[in-house]
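With one protein chain withheld, the remaining protein chains of the complex are depicted in position.
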Amino acid sequence: MQVLVGKRAFLTALFVFLFVIPWIANEYHTFVANLILLYVILSLGLNLLIGFAGQLALANAAMYGIGAYGTGLLMKHFGLPFWISAPGGVAIAVISGTLLALPALRLSGIYLALATLAFAQFTFWLMTHWTPVTFGAGGFIPPPIDFSPLPITQETGIYYLSWGAALVLYVFAKHAMESPIGRAFVAIRDGEVAAQALGIDLLKYKSLAFALSGFYAGVAGALYSGMLGFVGPESFDLLQMVLHKAAVVLGGMGSVIGSLIGGVLLTVLVELTKEFKFSIEVAFGGLLIVFVLFQPNGVIVFVRRLLPGWNERLHYVPPGKETEEDFGAVPETDPEAPAEPDDPAEVPATQPRGGGPV
Amino acid sequence: MEYLSYLVATGISTGALYALVALGIVVIYKATQVVNFAHGEMFMLGGFFAYTFHVMLDWPYLPSFALAVALAFGVGIAVDRVAFRPLMQRQTLVSVLLVMIGLSFVLKGVARWLWGGKGDYLTFPPLISPEPLSFAGIMVMSQQLVVLGAACAVMVAFALFFKLTRAGRFMQATADNPKAAKLVGLRTDRVYMYTFGVGSAVAAAAAVLMAPLTLLYPDIGFMLFIKAFAAAVLGGLTSIPGAVVGGFLIGIIEQLAAGYLHTAMQEVAAFIVIMIVMIFIPTGLFGLGRMRKV
Partner (left out) sequence: MRRRYPVAALAAALAFGTGLAAGPASADVQMQGVTDNEVRIGAFGPFGGPVYLYGKLVMNGVEAVFDKVNSEGGVHGRNVVLVREDDNCKPEGAIAAVKKLAYDQKVFAIIGGACSNATLASVPELEKSGIPMVVNSAVADGITDPPKTNIYTTQLTSGVESRAQIDFALARGAKTMAVVRMTDAWAMARYNPLIAYAEEKGIEFVENLELGVDANDATPQALKLKGAGVDAVIMILYPKPGAVLIRDSLKIGSNPLWVGQTAINDFVAFEKQVGVPDALTNFVTITATAFQPSDPEVKDWTDRVKSLFPNDELSVFNMNGIGSAQVLVEALRKAGPDLTRDGFLAAMGSMDMEVDVYAGPIKCSAGESHQCNQHPGWLALEDGKVVKLQ
């Protein structure tokens, strides 16, 4: 049983399946599979920031857009090949992401969320108004990407680049979150004062969390511009932000493999809502509500309950099992979580309710 | 000179709308330390409720108004029950905010189902004559004066409520220290519930008064919320008079930016104000000097 549905077997099967899709599926399904790979990357990056480091920023869609615009515009304005402009676009996203960490040093909770929301709206405004650079609201068509000498089309090339990026970024996230970096993130999430007392450098690790999520979103954005062959501002609006949040919550906050599953599920669900002519706003707004209220740790909890070998050391321990009465009490730990007293994840999330400047 | 005085006068009258919406945000924040991300949708729903009664069912103005406000009060209580109360106990702000964001999208989608087929921008009759009035040589829309009056009245009512009534002092106490408030026997749950109700009711009242000028459509909420939030944060997020002054200031800033810099600045001024205030003066103009520490 464990061999068949173990985490590694599942991951291998998933990535092999995604690898062969362009040959076995029609163009539509291949396109959806490419979207899946992008949402896996986006969801992983956002989870590092929200789920692990506990920084509720609402600018992920903007970072995604910055990556896409950066890549496309470097190609368009300077005639650079994709191989140079994509890293350039990602670099711009990382820099913007890191800059967002500056307010995060002074702000937390609601304040941070709304300051980043204002930043996202400002970015959107720039995309539509900085016409000489961004071509304005009408968007632009980035030049085609040349994959020669490989005998493949742009679509296929971008697909396998996305596939490789998703795989590498998953493995990287997994290892990073099991390293001292992950522990530092979780410590910050669970209490900044305590984290500082443990000798964790807030400036360094908060910047790192923002830079990492900017990197992931930037990579997804760069691939997006190549995949669509069109970049316009409407792809990076509030709905996009909600989709990213839904992917993270659906999969499981603070779970790397959860993000992988969340990205896959989200993309499939988006196509299903279209298939059933259901309002995408109601579907994903509702999903966010239902999951946060009733299963705040995402579908990964069900998987973990059913299957052995799916535990992650630093996964957010669900406080959801507590009853109404233990307001502020230490919640029970998940019986299946390995007991490691030194593990910061064992400390319940005790954020102050309000947040605010700290 | 006429140019400048027009901009300032209009800034104050549109600012009154932001102030009225901001008051709801501030009252909820004061009691619960949470910004209701779906507050713009409370405005939108209030407007559509009134539209349903007054325009679709042809009921008289005042009963429609009252019923819309009452219904919005109910929706506010539902928000407390669904989004806030269950999550309070888990003490995670991230969760509360995520649920609010989800809620704002759900309400938009539901409004589109219910009223979206009725037209692109629905119209609602004004309380008084639609003709503009001359006010010291400056023409203003009479409905804007109604909103201005309402903003001041609601501000005074809230200020008195927090200062003079028992319930108001409960709210204040609950906000300052929820655990202590609970220990001394305050029914904090109830305080939160009524706060959400009152906040939504104020948004609905603002919507009914303002609908003749803003028109009604499912997406009206977000922009108003952002501008009202800018007003609230400029005023310090906990100050009742601060919200009103903040509203006027945002209104005036928008007008001046559009009038003297570029008309494109009208849209973006509020976002820039939010970023500047949050980073450089997070306590706002009227905020408490003491901020909550971790």
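All chains are identified by letter, namely A and B, in their written order; residue positions are counted from 1 within each chain.
Convention: a contact is a pair of C-beta atoms (placed from the backbone, for glycine too) under 8 Å apart; a residue touches a chain by one contact, two chains touch by 3 or more.
Fair warning: this is a prediction, and the values are worked out from it, not measured in the lab.
Trainee: Touching the absent chain in the whole complex: find that residue among A:Asn47, A:Thr71, A:Ser96 or A:Thr128.
Mentor: Considering all chains, including the one not shown, the answer is A:Thr128.
Trainee: Touching the absent chain in the whole complex: find that residue among B:Pro178, B:Pro212, B:Gly247 or B:Gly284.
Mentor: Only one of B:Pro178, B:Pro212, B:Gly247 or B:Gly284 touches the chain omitted from view, namely B:Pro212.
Trainee: Consider the whole complex, including the chain that is not shown, and state which of A:Gly70, A:Gly88, A:Gly232 or A:Gly286 touches that chain.
Mentor: With A:Gly70, A:Gly88, A:Gly232 or A:Gly286 as choices, the missing chain is touched by A:Gly232.
Trainee: If you put the missing chain back, which residues of chain B would it touch?
Mentor: 3, 6-7, 10, 14, 17, 109, 112, 116-121, 123, 126, 130-132, 139-141, 212-215, 217-220, 223-224, 254-255, 258-259, 262-264, 266-267
Trainee: Can you list where chain A touches the absent chain?
Mentor: So the residues of chain A touching the missing chain come out as 8-9, 12, 15-16, 19-20, 22-24, 26-29, 31-32, 35, 128-129, 136-139, 224, 228-235, 239, 271, 273-274, 277, 279-281.
Heads up, the rule we're going with is that only the chains that are shown with their structure count from here on.
Trainee: Sort out for me which residues of chain A touch chain B in the complex.
Mentor: Contacts found on chain A: 50, 54, 56, 58, 102-103, 106-111, 113-115, 117-119, 121-122, 125, 129, 191-193, 238-239, 242, 245-246, 249, 253, 279-282, 284-289, 292-293, 296, 319-320, 322, 324, 326-328, 349-358.
Trainee: With touch defined as at the start, can you tell me which chain B residues reach chain A in the complex?
Mentor: Residue list for chain B touching chain A: 32-35, 82-83, 86-95, 97-99, 101-110, 112-113, 178-179, 182, 222, 226, 229-230, 233, 264, 267-268, 270-272, 274-275, 278-279, 282-283, 291-294.
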